[in-house]
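A single protein chain has been removed from this complex, and every other one stays in its place.
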Amino acid sequence: MDGQSLIAAASAVGAGLAMIAGIGAGIGQGYAAGKGAEAVGKQPEAQGVITRTMLLGAAVAETTGIYGLVIALILLFANPLLG
Amino acid sequence: MDGQSLIAAASAVGAGLAMIAGIGAGIGQGYAAGKGAEAVGKQPEAQGVITRTMLLGAAVAETTGIYGLVIALILLFANPLLG
Amino acid sequence: MDGQSLIAAASAVGAGLAMIAGIGAGIGQGYAAGKGAEAVGKQPEAQGVITRTMLLGAAVAETTGIYGLVIALILLFANPLLG
Amino acid sequence: MDGQSLIAAASAVGAGLAMIAGIGAGIGQGYAAGKGAEAVGKQPEAQGVITRTMLLGAAVAETTGIYGLVIALILLFANPLLG
Amino acid sequence: MDGQSLIAAASAVGAGLAMIAGIGAGIGQGYAAGKGAEAVGKQPEAQGVITRTMLLGAAVAETTGIYGLVIALILLFANPLLG
Amino acid sequence: MDGQSLIAAASAVGAGLAMIAGIGAGIGQGYAAGKGAEAVGKQPEAQGVITRTMLLGAAVAETTGIYGLVIALILLFANPLLG
Amino acid sequence: MDGQSLIAAASAVGAGLAMIAGIGAGIGQGYAAGKGAEAVGKQPEAQGVITRTMLLGAAVAETTGIYGLVIALILLFANPLLG
Amino acid sequence: MDGQSLIAAASAVGAGLAMIAGIGAGIGQGYAAGKGAEAVGKQPEAQGVITRTMLLGAAVAETTGIYGLVIALILLFANPLLG
Amino acid sequence: MDGQSLIAAASAVGAGLAMIAGIGAGIGQGYAAGKGAEAVGKQPEAQGVITRTMLLGAAVAETTGIYGLVIALILLFANPLLG
Partner (left out) sequence: MEEISNLVLFLLNWLQQFSAKTLVLAATALAAGLVMIGGIGPGIGQGFAAGKGAEAVGDNEDNSNNVTLVMLLGAAVAETSGIFSLVVALILLYANPLIGVQGVGIVLAASTLGAGFAMIAGIGPGIGQGYAAGKGAERVGRRPKYQSLIVRTMLLGQAVGQTTGIYALVVALILLFANPLLG
């Protein structure tokens, strides 16, 4: 077994670990979805601004999930550790 | 045992780890389901807009779970680390 | 021991890890169950729409748990990493 | 030690990991139990519909814990990875 | 050291992991305990139905903890992986 | 190093892992303590029934922590895996 | 390296893992502290019964943390696995 | 296998672990999104100040996710541990 | 393979683990962001003191994330363990 194989194997595990970051956005955006649904039920006339604020906040909450995805993709497709 | 086997073995573990991201969407979307049920109980006449907002928000919350699934499928079926 | 055994062993661990995703749906759907029970207690006449919204939301929350199950079943019964 | 032993050993660990999914149903159903108890205290006359909704929601929340149990039982009693 | 020892060792770890499922019932049932105590304080006359609902819900929440216990006991006392 | 030592070593780790189940009861019973304190503050005259309900619910929440303890004690003092 | 050393090493790790159980009591008792502080602020005249209920509940929540400590101390000072 | 390969392999795992920090910002910012959506629904005229406060707070919550990303990028692209 | 490589490899993993501390600040500061947004919506005239309190509290919540970052940077750039 050569060193390159060990690095590739560890990269597969690292890519899986990086995806775990996505737990956060899933919980947070789901919370926002619930509060948004509650808010439009109470003030249907404010639906536009409620939905926009929910989506703006959810977009912000997505970033760390994206970071994890980017690191995983780098480990899989453009791995600087593999010589 | 050759290096390719080690990479494949690590990929199986990495695929399992990547799925853990799905915890987030499960919690978050369940929260949205609960708030949605509460909201339609209070304002049955607003059921349409409540359900649409809940589903829109839940779709947003699904993405990081999908990212995890995609990385797992890449590790299993189109693994760039396997030579 | 050959490389195939190592891959099979890692697949057993990966299958177990993938199931952990199910934590999310369990928490989220249980939350929805609680809010649903609360809502039907307050508005028994809206029981139909409350239950439908709860179940619709819970179905959405189930998906990432299903993804985990699918990856586990692939690792066990149709493992592409095993030559 | 042969490869079969390694697979069997990993399957024991994988079975243990798969059970961890049960955390979700435990939390979620307990939440539903608490909301159910609260609701029947407030509207004892709605006890029937409250309890039915709580149990329906809890049954939905049980599924991913069952998935984990099924994968564990497969790993222990009908392991397709063991030749 | 033979293969049987490796399987037995892994079974000890797997049994420990399976118990972690119990976190869920502990949190959930404790939540139910708190809501139950709150509810009987507000409606002491409904103590009977509150306590019964709390215990029924808690029994449902116990199951995945029991699943974990059963898998651990199988791994320790009736291990099908040990030849 | 013999196989018995490996099993004993893994049992020590398994015992430690099993104790982690106790997180659940700690959180849940603490929640019950907080709700109990709140409830007796609001209805001091119902202190008896509040405390009894809190303790009954907390006893239920303790079980999975006890399961973890029992498995740990079996692994340490009556280990069926050690020949 | 002999078998006794491996058991001692694993016992050190197991002792550390067992302490993780303490997360639960810390969260739960802190919740009780917060609700207690809130309650005495609302009903200062009920301070005695609030504090006693909070402490009683917190004592109950401590137990699984103590279990973890006891297992850790057994692993360190009275280890039955070490011959 | 040489030492440099071992360090590179460990760096891939370390990079994956560092990304897990992102769970926090995802949850927290999603909570802010939900409260922001709720607040603009209640006071649409205060939308400007609500959104600015939500985004300011979310920016603060992003930092530890960024720290994790920076450490991962250092491990991958400018690793001081690799000679 | 020399010992220095093993220490450097462990340092890479340790740096990744240390970053996980950042989960806390992300959740907590996001909560503060949400409550801050809610509060300025209710009392826009108190925006100054609300924002200052939110930021002061968030600064306090940042510290353990910074500690984790400092330990990771020491492991990477000024590692006292590497001879």
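Each chain gets a letter, A, B, C, D, E, F, G, H and I, in the order it is written, and its residues are counted from 1.
Here, contacts are C-beta pairs under 8 Å (C-beta built on N, C-alpha and C of every residue); 3 or more make two chains touch, one makes a residue touch a chain.
Source: prediction; values computed, not measured.
Within the entire complex, the positions of chain F that touch the omitted partner chain are 1, 6, 23, 26, 30. Touch with the hidden chain on the side of chain I covers residues 1, 3-4, 6-7, 9-11, 13-18, 20-36, 38-40, 42-43, 46, 49-51, 53-54, 56-58, 60-65, 67-68, 71-72, 74-75, 79-82.
Looking at chain G, the residues touching the absent chain are 1, 5-6, 8-17, 19-38, 40-42, 44, 47, 50-51, 54-55, 58, 62, 65, 68-69, 72-73, 76-77, 79.
The rule is short, and it goes like this: only the chains that are shown with their structure count from here on.
Annotation: 19 Å between the Cα-based centres of chain A and chain I. Chain G has its Cα centroid 10 Å from the Cα centroid of chain F. Here the spacing of chain G and chain H, counted between their Cα centres, is 31 Å.
Shared interface positions of chain G, defined as residues touching 2 or more other chains, are 24, 28, 64. For chain C in complex with chain D, the touching residues are 1-2, 4-6, 8-17, 19-38, 40-42, 44, 47, 50-51, 54-55, 58, 62, 65, 68-69, 72, 76-77, 79.
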